[in-house]
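Let me begin by handing over the structure; questions about it come next.
Left out: one protein chain. Kept in place: all the others.
Presenting chain A:
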Amino acid sequence: MKRAVLAIIGTVCGLVLLLSFKTHPAAGTGAVATTGAGADPGAAASPAPSDSAASTPGTGSGGSGGKTRTVTGDTVDTRWGPVQVQVTLNDGKITKVQAVQLPSDNPRDLEINNFAVPQLEQEALSAQNSQIDMVSGATYTSQGYIQSLQSALDKAGK
């Protein structure tokens, strides 16, 4: 199992570096995952990546099942610099990928990493305090759109 996990980490390293090619424009201030349940995205911008290393982010989200574990890989030297990745697994499936160490001259890598795996939050779910950008739901007609949350969001941004 350990070998399998390390193999996965190896792949993830490759992925991280590969993804960093795809995404170019620079100008960033470092990155922190703010996927914590109920976290205010605006207020959570601390530049220390290690702050976001918790495998079950979330204030108020009590214990989730016991099958979650976090594995940190060895540091790998790449031509961009040292890379170290932490993977959270739930029932053997990767649920979160986190860069513990990345070449510091490219903050994009952190961003890509921290948001690599979609996260689901199921609490505090009134649309007003959830700070959402978009809404996914059953297809609405142009009539239905008028009453939709998405419509409210579109208007709010103008």
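Please note the rule applied: contacts are C-beta pairs under 8 Å (C-beta built on N, C-alpha and C of every residue); 3 or more make two chains touch, one makes a residue touch a chain; residues count from 1.
We adopt the following convention: contacts and distances are computed from a predicted model.
Missing chain, UniProt protein name: "FAD:protein FMN transferase", from among "ABC transporter permease", "FAD:protein FMN transferase", "Ion-translocating oxidoreductase complex subunit D" or "Aspartyl/glutamyl-tRNA(Asn/Gln) amidotransferase subunit C". Although one chain is not drawn, its touching partners on chain A can still be listed: residues 23-25, 28-35, 37, 41-42, 44-45, 55-58, 60-62, 64-65, 67-68, 88, 90-91, 93-96, 107-108, 111-112, 114-123, 125-127, 130-142, 144-145, 147-151, 153-154, 157-158.
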